[in-house]
Structures are given as C-alpha cells and as structure tokens.
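Left out: one protein chain. Kept in place: all the others.
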Amino acid sequence: MVVIMKPGFSQEELNSAIKEMERGGVNVMISRGSETTILGAEGNAQGIDIEKMQALPGVERVMRVSEPYKKANRKYHPDDSVVEIAPGVSVGGERLLVVAGPCSVESEEQITAVARDVKADGAQALRGGAFKPRTSPYAFQGMGYGGLDLLEKARIATGLPVVTELMSTDDIDYFVEHVDVIQIGARNMQNFDLLKRLGKTTKPILLKRGLSATIEEWLMSAEYILAGGNPNVILCERGIRTFETFTRNTLDLSAVLAVKRQSHLPVMVDPSHASGQAWMVERMSLAAIAAGADGLIIEVHNDPVHALCDGQQSITPAQFKDLMDRVGRVAECVGRTI
Amino acid sequence: MVVIMKPGFSQEELNSAIKEMERGGVNVMISRGSETTILGAEGNAQGIDIEKMQALPGVERVMRVSEPYKKANRKYHPDDSVVEIAPGVSVGGERLLVVAGPCSVESEEQITAVARDVKADGAQALRGGAFKPRTSPYAFQGMGYGGLDLLEKARIATGLPVVTELMSTDDIDYFVEHVDVIQIGARNMQNFDLLKRLGKTTKPILLKRGLSATIEEWLMSAEYILAGGNPNVILCERGIRTFETFTRNTLDLSAVLAVKRQSHLPVMVDPSHASGQAWMVERMSLAAIAAGADGLIIEVHNDPVHALCDGQQSITPAQFKDLMDRVGRVAECVGRTI
Amino acid sequence: MVVIMKPGFSQEELNSAIKEMERGGVNVMISRGSETTILGAEGNAQGIDIEKMQALPGVERVMRVSEPYKKANRKYHPDDSVVEIAPGVSVGGERLLVVAGPCSVESEEQITAVARDVKADGAQALRGGAFKPRTSPYAFQGMGYGGLDLLEKARIATGLPVVTELMSTDDIDYFVEHVDVIQIGARNMQNFDLLKRLGKTTKPILLKRGLSATIEEWLMSAEYILAGGNPNVILCERGIRTFETFTRNTLDLSAVLAVKRQSHLPVMVDPSHASGQAWMVERMSLAAIAAGADGLIIEVHNDPVHALCDGQQSITPAQFKDLMDRVGRVAECVGRTI
Partner (left out) sequence: MVVIMKPGFSQEELNSAIKEMERGGVNVMISRGSETTILGAEGNAQGIDIEKMQALPGVERVMRVSEPYKKANRKYHPDDSVVEIAPGVSVGGERLLVVAGPCSVESEEQITAVARDVKADGAQALRGGAFKPRTSPYAFQGMGYGGLDLLEKARIATGLPVVTELMSTDDIDYFVEHVDVIQIGARNMQNFDLLKRLGKTTKPILLKRGLSATIEEWLMSAEYILAGGNPNVILCERGIRTFETFTRNTLDLSAVLAVKRQSHLPVMVDPSHASGQAWMVERMSLAAIAAGADGLIIEVHNDPVHALCDGQQSITPAQFKDLMDRVGRVAECVGRTI
C-alpha cells in the first residue's frame, strides 16, 4: 500500500497516518519528494483499513498495490484451475468446453431435440433457462421448476450435463440437487447474498461478468464464492455496456486475457448475449477461442423465429455444426482441442 | 411499433411480418419508401412480441414507439405520486425529503447521536446500513439484525423514520415489520426476484439506479414493484459508471429531469455515493435540488475518520447543518421547501 | 512517482529501475513489503520518463503521484484566474458570465435580433457558429466568413462580445482579429496542432471538454494553450458520452467542482448541448450555477422550429428571460451575481 500525503500536511497528520498503518501490522517507509510525501508499507498491508486511511486528514490518496482478491489470485495459485462439471467433462484444461442450447426451456420436445442436435455436433453440456431474468415484468419469465424437470429429461436422453440460471436463494437446494452447473447472470454478479450461499455448496458456478463490472470487481465476486469454500468457479465474459448500440453489448476479449493472467480460474465466453445477433456468433466464437477462452456458451434453437426469447441471437443446429468445425480448427492453432 | 423490412425482403417475409403483428391485435399500415419499407402498428401494440418480430426473416429492425413501463408511466398517471414514509413525512410533494445518517450502524451511541444531530438540523428521516453490500467478502458486512435493533432505538429516541438497505428475500418480513423505508441498492436494481417480493408488500421502497442502468431499465425495475401491487416506489439517482475516475461515480442530474417527465414517481438524489468525496456533497446537493430532485439522502457521521465504512464521503453534523441552510435557500428559488 | 516491482524481480532489474529514476534527478527510497517492493521518488520526479519506466523488465506498474499539468494546476496558482473577454466583461470572478445566441449564424436579421433579445435579458456575450463541425458532410456546415461578418455586425449593433468556434489553423489570424472568444469544440479538444497555435495568441479560448475526455486530459489540453504562453483559457463542460441515450450527452456537474479544485481556470457549462433538449435547459442551468460553474453558454433562437441546426435544443428569447431570472436567484444563494 502506498499513501500520498496532501501538500502542507501537518506533523500530527503524518503521525496519525503512520500510526494507522502500523496498527495494520506494517513498517512504514517515508519518501519525501519536493512536492509530495509518500508512505510505503513494508510488510503485509492486508490488515490496513483502506477506507479509514482515506478518511484521515492530511491523506490525499491511498493506492492499493496488491490485488484485493486472494483465493482467485494466480499469485497464490499459479496453476490453471480445472473445474469438472460432470464425470469426464471439465473446463480450464487443454480441451475447450462448449455449452449450447436454447435461451429458455420451452417444452420437452424442444429441449430434447436441441440437446440431441448440439450433442451430435460436439457440445459437451446443455444450456437452457428455466428462471429468466427479464427487464420487463410482463415478459415471459421462464417455466420455473417445470423447466428444470425438462432439463433433467434432456440430460437423461442425451447424457449432457445441464447449465441453468439461478435467481433466488430460495432455490439453491433444489438447484444443487438437480442441476450440474449453476449459472449466475450478469445482473446478479453482485448479489452478494446469493454468492455467499453458493460458497457453502461445492457445485460448479458459472459466474457471468456484470454489465459494467470491472475485472477486479468480477474477481471479487468470484472471491465471495471461493472464500466460502467452493473452489468450483467458472467465469464467463458476456459483453459489457458501452456507448455503442449496434451490438447488444461490447464483447471484451482482452478481459479474457487479463483474467487469465490475474487469476487461475477458467474463463468462458458467451458470444450470443455479447453481440445479440445470430450472424455475429460464429465469428465472435472464433475470436474468443483465438484470444484464449477456455470455452463457449452459445444459444442454439431449432426454430429461432418462434423462440420464446432471444430468437434474434440464436443460431440453428445447422449453423452450430459449422461453427463447431471452425472452432475446432482455430482451437488447434492455439494448442487447444474441442 | 414500427418494423423496418430488410432491403430485398420477399413477399412471403412481408406477409409473415404482417401476420405476426396482426396476431398481436393491431392493424398494419405499410409505407413503401424507395429504399425501405416500414410497417406501422395501428392500435395497441402491447400484444406484439418484439423479440419474435426481430427474429423474423426479412425484418431488419423493430422500433418500439411507446414506453414499456405502464404503471410507472406519467402518461397514465399525470399527477406526481406522493409517497408517505411515516405519518406526516412524505416525498414527492412541495416539501423536500432529506434523509441523513451514517453509512453503517456501528453502535447505539453512534446511531442515536447522529440521529439527534441530523434531526436537529432538519432531516426528516434517518439512514443507516445494517446489511452492507461490499465488493470484498473480507470487508465489514454490517451489523445485521443487531443493526436493525439499533435503528429502532434511534427511531424511538428521535421519532425519525428509518431507511435501510435490504439484500435478501429472507429478510423481507422482518424489514416490513421493523423498518420504514426499504432501500434497494444499485447492485440489486435488477434482482428481479427481490423486486417481485417487494411488490407484494405495501412498504415504501427506495429504488436506487443501477451503476449502468438506463433510465428505461430503472423505470422497468420500478414497474416490477408497481405491477405487484405496491405503489410506494421512490427512485434514487446515485451516480452512474463512466470512464471518469476522479469521482466515484458520475451524478446524472439530467436523469432526474428525464424521470420526472416520463414518470410520476418521486426521485431523490444521493450526492454522497455519487461523488464519493465529502467536500463535494454540499454543492452536488444544491445542484440536485436546483435540477428538481424531490429529496436527498446524505451520509453524515459524527466521526468520519473512524467510520467503519465510507468515511471519506461522509460529512459531519456541522457540515450537514450548513448544507441544510443552503439547500433551503436553493429550494425556495425553485418553489420547494424543506 | 511510485514504482511497483513485479513479484520475483531480479537484483539487476531493481538496479536498472533505480538507475532510471536517479537519471531523472531524484533519490530513490525502497520499501520492501512481504509481497511487493515499492520505489518512491524523493525530490522532483518531473524528469523521469514514465513510459520508459513502464517498459523496464521487473517493473509492474508506475504510478504518478503529482498531476501532469503545471500551469493549469491550482497548486502553483492558488487564486482563481479571471479571464477578461472584452472591456468590463470577464469570467472567473464573482459575476457569472452568460453567453447566449443561436447554434448557427443564419442571417443578419436573425443574429442581430437574437443578440438584441439576449442582451436585453442580461446576456453579456453572444454565441453563434459560422464554421460548424457536423457529423455528416451533407449537413449545413455554417456560413463561414460571411457568418463572422454578421457576428461583427451584431456586435456593433449591441456591444456584445462574440464567441464563435474555430475549426482550422488556417483561420486563426482572422479569428484573432475579428472575434472576442475563440471556441474550441469537443471534437477538437485534442487537436494538438490547433491548441499549440492558440497558445501563441493572447485571445481568450473557450475550451470544451471532449466527449469522452477525462478531467485530466481536458486540463492537459488547456496546458497546451497555457504552455504556449496564452493564459486566457476558459473551460466548458458540455456533457460526456455514456450509455444513456435519453439525453444527447450526460452533463457531468461534479466535473465542474473537480476542475475548480484542481485548477484555477474558470469553468462554464453548456446545458444546451449536454441535454440536447430545450425543455431541460433551464433546470440544468440552475443546477450548474448551484454546483459552482462560473458561467453558462446557452442556445437561444428566435424561431427554433426553423433553426438551421439544433432547433430542438434551442430556447426562445422569452424562455431565456425566465431562465435569467431564476439563474439570478440561484446565483445569489451561492454568493454569485449575474
């Protein structure tokens, strides 16, 4: 930690800043510049309360030097984490994980048909929403528990593990029992109550990046789950909000690189929500894999025109097949397999 | 609703677009431009599924013309809503509502002392966090239920109604019984599960704008509560996330104007979280009132240097007193009172 | 300046970092933390090349501690700068400067009529574009030199000094001779070639903030002009670009406060471009003055419906009169006059 003193600070203010740092368990080094005096922490600065430091009179600015996330930090866990989501299916290793399926579960026929199709084309897991976070209270909110049942039927029919979104702490136990990967959506990335509860489980959690979350905040949300004791966190970049409106969101592929450098956790990419347009999905998938993503989660619908949600960003099974072929070739260029 | 057809659409595509619109219950007007063909809905377009329309082949773009929020919409509720938060204390009318208090409840002494101070200076309600949403799992998370008890003691001591943040659906019943206004923080603005439950109560809800929420999304979150049957929604602008880092957030005062034009709901402003710096709070408060805000929610701490959170943005009771004097004078200029 | 070393840096890397800092003329203090080693500059760090430091192996991050702007910095110029734009008309002191006029000069009648109207209502200077920066090459680009002539006629008719935008270095000499304040638009805020040339004049420059410029970048653009020898810089906040689309831009009033704390330069606000909507102009003007702006620049047109540009954000002279009354009252609350 580095503390910058205000110009014209008093000796008393300096002393109290030093005292507060020392109380945090560090030695303090003082650099007096011609214009600025800087205090550096010698030792482990974790014990210092940054907010208190910032509120001290005489203190201009406090700069954290080490990352606030510990368990998510690659410094203390240099090897890539590999998260197993079902026997023989994992993410974070050499083999990419491709999850595919419709935005929403709509019927047994639909979900099972899509599951069969995407499995045939190489998907290793099935996505499908039963509880849908919708901007409008008047929009289709998902089939709820009935949808979870149909996902289980699709799993039985195909063997594909199931990834689906959880919105409420009330449903955690049910999800833990019936679902393979619990997805936390962008809007709940900082629903800390939910994150804490998930930390008490051992279920794999797919944690989507919030619409305007910094990389650090995203890793801190992962830290909530990890700190609770659940090591099975998978991150998912799904586009951030910017001023550009041509695309639904702006896919931030450098975030994939950044996260993989700062953290050992696997990182997937959702090109469907990022772009919001079916015709962009294949190319953004290739770009994601080229950038180094550990997997993809893609919306596939057997009849996008009649999808109950997100039809405009869903690709067909035929398009998914082509996509998988090309993803496989790009994966090879970067030393990965599908 | 307006539908723009793709260049070179087929007659069949046009027919299916028209059919989908008619299924939604409207007549369709066709404008054929030299380059573009436009379909306009004649009648109430609410029944049309926009996402489905967008997924139709031949359709380039679908533009909604009327707002998606109904109960929050001033069109159907031209008069300002006035929300009463305690007998004789309300927001949305001529008199401004000023809520003040510490970031967190820390002890009985602290919260009662601050409550007495801010009441003496004209605050009509007390704020104070018992459950704190913190970016880090290692930061102080609030006193929890113990904090709610202390808020009640402060209410008994001063008569001030209490505003405090709810984070979990598990606590709703307790909050409804023990708290006067339930605050929903920026990070939970789209925690739809929570919003739905709050719609089943009649408790006043202070709904903060999400960090990167558009005005429309914010009003749609209000709509979740209103649609459930609870008319007592108070909006709160608290700064949005931009590229600027000098301030914690960027206070968007034109959003106050925009919301008050589009909606009948009262709008407050939180200058403390918006700026993140105590020295900015007074001036941003004056600006908020000049812009037309219906009230302010301000962090006041009797000892900011030792506050357990947000000390750097908390003002002292003495500073709050000055602020209230000046707010009163600006309020008068715009036909309001405190 | 503070330099953070990478974990596991070598002694050689440390030595070369220290050497590079010493070459810049400072003593180096070393703080060895348990995880991080920090180098602090003791003395004036201006001579150190930050980019070179950042490229050194073993260096993780370089943090500047003092602001990069010098002449614009309040630290070295504690008193507010007052810029005189015409005899007896200045900005930065107790009296607010209100500049008003149409988006574009359209005809002698129009500009003179508007000038007379706004003068009657208390404006102290006239705005009007002759060279217009337009997103589209097919849009009206302004009357050019003919427009400047008409502005001069309006000045003769009313005595109001004239503020108008310069787009090209070719026109600097002409502007210096014929115009009172040279406006540099948001899109040219980092047209460094233009800024350097303006630094060689002594003309007052109204420097608008770029659409996505940080406060620091804005002050660095002012620094270009100041460093050339021209002290007459007036800053103008005109809204920044965010994800919100209801308003044309997002007026950042906390930037006014921030700039006035960091710099001695006067800061005006343009509520017309910020909001893009005539009905918002008055309220945002009041908010700007309450926040501490030194003046306003407002689009006024005698016939907004037929304006050649920006009609939707122009107010009428009658609306301007009301606005001035209310601005006067709010100004009084914050110790200013109009």
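Going in written order, the chains are labelled A, B and C, and every chain counts its residues from 1.
In the analysis below, a residue touches a chain if its C-beta (ideal position, glycine included) is under 8 Å from a C-beta of that chain, and two chains touch if they have at least 3 such contacts.
Not measured: the values here are computed from a predicted model.
Asks: Check each of A:156, A:318 or A:334 against the chain that is not shown and name the one that touches it.
Replies: Considering all chains, including the one not shown, the answer is A:334.
Asks: Which of these touches the unseen chain: A:12, A:109, A:173 or A:244?
Replies: A:244
Asks: In the full complex, which of C:78, C:137 or C:335 touches the chain missing from this view?
Replies: C:137
Asks: For the chain that got dropped from the picture, name the residues of chain A it touches.
Replies: Touch set of chain A with respect to the missing chain: 212, 214-216, 240, 242-247, 250-255, 257-258, 261, 274-275, 279-280, 283-284, 286-292, 326, 329-330, 333-334.
Asks: For chain C, which residues lie in contact with the unshown chain of the complex?
Replies: Against the missing chain, chain C presents residues 51-52, 54-57, 68, 133-138, 167-170, 187-188, 190-193, 196, 211-212, 217, 220, 223-224, 227-228, 241, 304-307, 309-312, 314.
Asks: Against the chain that's been left off, what residues of chain B make contact? List them.
Replies: Contacting residues on chain B, toward the hidden partner: 2, 4, 7, 26, 29-36, 38, 40-45, 63, 65-66, 75, 212, 241-243, 245.
The rule we apply is simple: only the chains that are shown with their structure count from here on.
Asks: Between copies chain B and chain C, are the contact residues mostly the same numbers or mostly different, with half as the line?
Replies: Over half of the interface numbering overlaps between copies: same.
Asks: Could you find the chain whose CA centre sits the greatest distance from that of chain A?
Replies: Farthest chain from chain A, going by C-alpha centroids: C.
Asks: Based on mean C-alpha positions, which chain is nearest the centroid of every protein C-alpha shown?
Replies: Most central by this criterion: B.
Asks: Centroid of chain B to centroid of chain C, CA atoms only: how many Å?
Replies: 31
Asks: By the touch rule stated above, which residues of chain A touch at least two different other chains?
Replies: In chain A, residues 212, 241 touch at least two other chains, as defined above.
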